[in-house]
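Below you'll find the structure, written out as structure tokens, and then a few comments.
Shown here: the complex without one of its protein chains, the others still in place.
First chain written, first letter: the chains are A, B and C, and each begins at residue 1.
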Amino acid sequence: MASNIGKNVRIQVFGQSHSAAIGVTIDGIPAGKRIDTDELQAFLDRRAPGRLPWVTPRKEADRVEFLSGLVDGVTCGAPIGAVIANTNTRSSDYARLDRVPRPGHADYVAREKYHGAQDFAGGGHFSGRLTAPLCVAGGIALQLLREEGVRIGAHLARAACIDDACYPLQGITADMLDAAKGKDMPVLDDAAGQAMAQAILAAREACDSVGGVVECAAIGVPVGLGDPMFDGVENVIAKYCFGIPAVKGIEFGVGFEAADLAGSVNNDAYRFENGKVRFESNNAGGALGGISTGEPVVFRLAFKPTPSISGVQHSVNLDTGQNEDLSVRGRHDPCVAVRAVPVVEAVCALALYDMMLESRMR
Amino acid sequence: MASNIGKNVRIQVFGQSHSAAIGVTIDGIPAGKRIDTDELQAFLDRRAPGRLPWVTPRKEADRVEFLSGLVDGVTCGAPIGAVIANTNTRSSDYARLDRVPRPGHADYVAREKYHGAQDFAGGGHFSGRLTAPLCVAGGIALQLLREEGVRIGAHLARAACIDDACYPLQGITADMLDAAKGKDMPVLDDAAGQAMAQAILAAREACDSVGGVVECAAIGVPVGLGDPMFDGVENVIAKYCFGIPAVKGIEFGVGFEAADLAGSVNNDAYRFENGKVRFESNNAGGALGGISTGEPVVFRLAFKPTPSISGVQHSVNLDTGQNEDLSVRGRHDPCVAVRAVPVVEAVCALALYDMMLESRMR
Amino acid sequence: MASNIGKNVRIQVFGQSHSAAIGVTIDGIPAGKRIDTDELQAFLDRRAPGRLPWVTPRKEADRVEFLSGLVDGVTCGAPIGAVIANTNTRSSDYARLDRVPRPGHADYVAREKYHGAQDFAGGGHFSGRLTAPLCVAGGIALQLLREEGVRIGAHLARAACIDDACYPLQGITADMLDAAKGKDMPVLDDAAGQAMAQAILAAREACDSVGGVVECAAIGVPVGLGDPMFDGVENVIAKYCFGIPAVKGIEFGVGFEAADLAGSVNNDAYRFENGKVRFESNNAGGALGGISTGEPVVFRLAFKPTPSISGVQHSVNLDTGQNEDLSVRGRHDPCVAVRAVPVVEAVCALALYDMMLESRMR
Partner (left out) sequence: MASNIGKNVRIQVFGQSHSAAIGVTIDGIPAGKRIDTDELQAFLDRRAPGRLPWVTPRKEADRVEFLSGLVDGVTCGAPIGAVIANTNTRSSDYARLDRVPRPGHADYVAREKYHGAQDFAGGGHFSGRLTAPLCVAGGIALQLLREEGVRIGAHLARAACIDDACYPLQGITADMLDAAKGKDMPVLDDAAGQAMAQAILAAREACDSVGGVVECAAIGVPVGLGDPMFDGVENVIAKYCFGIPAVKGIEFGVGFEAADLAGSVNNDAYRFENGKVRFESNNAGGALGGISTGEPVVFRLAFKPTPSISGVQHSVNLDTGQNEDLSVRGRHDPCVAVRAVPVVEAVCALALYDMMLESRMR
């Protein structure tokens, strides 16, 4: 695998759903940065299971423990090692999955790629649980970026075909970015959130699941981050984002809609305002030619519906060579996009912070 | 900048629109591979200017010259160096652009990032012209992949709000992939292509431009390419694709539509067929958990409309500090997506070939 | 810092001398490889403190715990996470070192580089203790290489100006490579070892320390590993080796002596022997042009004397701005080269295994 990423801040995620622990190492963070570990834990709690209306309460605490890299809460220059214990595993739920692969999951391709040696329990390293260490690293990057004046937020922009309100492409405030944080349904418009929750519950009762879209924005990003052609803002953010399980698409600014616009409409024109160059619009989503424009970086991610559904699906028994139907048991979110919201903030922060460090090298 | 990419096959693109030459170095291709340089030149010609209905004929030959790495047309293990001379430059077209940035272009952000030292002539390193060396590298990868049974094709799936036919997600044949190649309008459905051409011409006459969508597919990709979490199929392809100027979004398989589907619909179920595991659908677009499934890898890229339009736009004079209107002169395609089609094939090939080499390391 | 290395097998070392734990993550090892964890622990024990004649017995167990990446002792393709708890720390020994830097240590430069935020306790991340996780990763590589027919050994070739016997440059056997393993003084010639031990003890009693040379050899290395110009056999091994604290030089084959030889003497000529190409000598130490020759890879590392000595040395008080003399307390080996022997085997294995995987990409 290659669960490592980053040029300047290099993270390595490790662990499987049912291994002794999951964790992350983080190398390259400058020394002397105070990390608020309580705030970090609170950030982690935003993605923790156990709180959503459709979830059986779990006791998984997801407490992060720092093994190294911090001295009295301050980065010392040495690599950070952080682990989260796996305490609440029910491997029996997965006993059959090594031979009857779940549609929509990596079970079958992992068996082929790793010649049967893959850890199938709980989805192994493919489990959504591995987004917790991503949030540890990203939560640190969020704190470091805030010191630099960069704020990041995300929300569930769509689920079960129901739209939340959207961030505007210009004029996004820190309050807007914080609006969805701390809510069970991380949306801007609570009425939409309630409708989504009902639709998700209904899908669950129908032994099914639904997909969604997460929108993320970063404000305060200085002009000039990103290195074209291949370490530009979009390249780097996209590479991180596709590390989140279930992401199938990403678009920046007006995104796919740009393909339908005329140049005269899509171009973000310039005007002076109080002696400073201002963009009249931000259809580009904060990046031109791979370089940040100073406008909000805005992007949307498509999340496919949770593949694990209790409804009966076609599958195969790889041992017997016979077709076999499957109904997936276990505790699964019927809409992975909901809990993915802080994860998207996390990877956005990691990408931007890496580019920010890069930009210091003049 | 960071115009280099690749883990196993490492390419470095260099050159500016009006520098002496543009080119690419390619390191890591195994020795002993015969490269058909005529076929490569023919591939390059597919993206060359001068052929499209709306283009003033240019004499830019875009002949690639290999400086190193090939002995009698066979890779010798040493890095390949290839250059294309820049012969037909009209820098006077760009004389004003260093101080009056073109909306939708990198002019302004590049000036900020590079403190005024950027090469503004012809867009410098941001020019679409830099996709020619990308096609040199990608054209080689296409040949190497074909030896391994992998075929790649792309087409202009949409332009000016007009849809071409689509590749099916399953059952794509080599003929389908070749269908758009060699056409002035690289589409599957020529009637759609004609309508697009008319709409593009109309936009040009209106001093405007249009966007488009390019769809790309690869068949024959073996099960097991890609390394999660961050070098998975989607991560890697996305990182390459955002290196193509004007790309603002990417989606795999059903893509953003997956966000609207139920899990029971989106999941690609399994069945045995003649003793082999087969997917009943390919909504995933050929990748699960970052790993190729053996089904066609299918993705779509959103291209924004050409930013350079002759219509009058708001801009600013960065030297005088005054607002100033701008009408961009020069020879610009009114729809960059058209000529981007072979470029998309090129980067898809580079991404897949790198992953294919990676998969040999057991 | 940058405590990560490796192209195909990527390791990240983390931890400080007095942090909660030290450890390593290892990504990129092929799936399905059985790791003998008992053998690995035995390998770790070879570098553990507490056994050498001049050492006060310590209770530091240095038990490695695998958090992830192994399922029933077999690699599953997911990154390996391994930790060793730090149980026996005596930070009071180091209370003064943040302001009075120890000559020969990184105390002063780390304070400058990390602006006072470095972890000075026990030397922080600079501690020789961080070679334990290196040995975890390298011990795994040693097992994997043995499966491929590669054997590695090292010995203390010189200490306190006393020479051990040397490996021959050709005809090294597995027995020779194992000869020093398991000995308190890891030498080939026990008489020399005894003399070294006495000299080291004498240095210790004189409140001083001594340096040494470690020689390492690998046999069974196939022809063709290493990628010139910068990932050649010597480049890669050297980059790993300078990660071991106290290494100040490296030489391959006859090394610096080659500078004094005539070409006619130094060149390793060829002859056919039983239908196979054989080298008549191995002055090159197993690499030509950065590529392995099939002959033993042989190199020597210079280790400086342990900087921590109890004798009085000149230093400065960085807080008061006054000169201050220093006598370093704490439990320090008077010759770091002794316990470095298995560490050298470890990094040699990591370097060669990475190159071996690379060589599969044809």
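As a working rule, a contact is a pair of C-beta atoms (placed from the backbone, for glycine too) under 8 Å apart; a residue touches a chain by one contact, two chains touch by 3 or more.
Note that this is a predicted model, so its numbers are computed, not measured.
J.: I'd like the shown chains that the missing chain touches, ordered by label.
T.: Per the touch rule above, the missing chain touches A, B, C.
J.: Among C:A42, C:A174, C:A191 or C:M229, which residue is in contact with the omitted chain in the full complex?
T.: Considering all chains, including the one not shown, the answer is C:M229.
J.: Can you tell me which of C:L40, C:A110, C:C135 or C:I172 touches the chain that was removed from the display?
T.: Spelled out, the listed residue whose C-beta touches the missing chain is C:A110.
J.: Name every residue on subunit A in touch with the hidden partner chain.
T.: Per the touch rule, subunit A residues meeting the hidden chain are 7-8, 28, 30, 357-358, 360-362.
J.: Would you write out the residues of subunit B that touch the absent chain, in ascending order?
T.: Subunit B touches the chain not shown through residues 1-4, 10, 12-16, 19-23, 25, 27-28, 31-32, 65-69, 71, 74-81, 83, 110, 113-119, 121, 124-125.
J.: Kindly note down the residues of subunit C that lie in touch with the hidden chain.
T.: Missing-chain contacts on subunit C: residues 1-5, 13, 101, 103-106, 108-110, 112-113, 125-126, 130, 158-159, 161, 203, 207-213, 223-224, 227-232, 234-236, 238-240, 242-243, 245, 247-264, 266-272, 275, 277, 280, 283-285, 288-293, 302-309, 311, 313-316, 318, 321-323, 334, 337, 359.
As a convention for this text, only the chains that are shown with their structure count from here on.
J.: Which one chain sits nearest the middle, judging by mean Cα positions?
T.: Ranked by how close its C-alpha centre lies to the overall one, first comes A.
J.: What whole-Å value do you get for the distance between subunit A and subunit B if each is reduced to the mean of its CA atoms?
T.: 27
J.: Could you tell me the distance, in whole angstrom, between the mean C-alpha positions of subunit A and subunit C?
T.: Going by mean C-alpha positions, subunit A sits 39 Å from subunit C.
J.: Would you mind pulling out the distance in Å between where the CA atoms of subunit B average out and where those of subunit C do?
T.: Distance between chain centres, rounded to whole Å: 46 Å.
J.: Would you please write down the residue numbers of subunit B that are in contact with two or more other chains?
T.: Where subunit B is concerned, no single residue meets two or more other chains.
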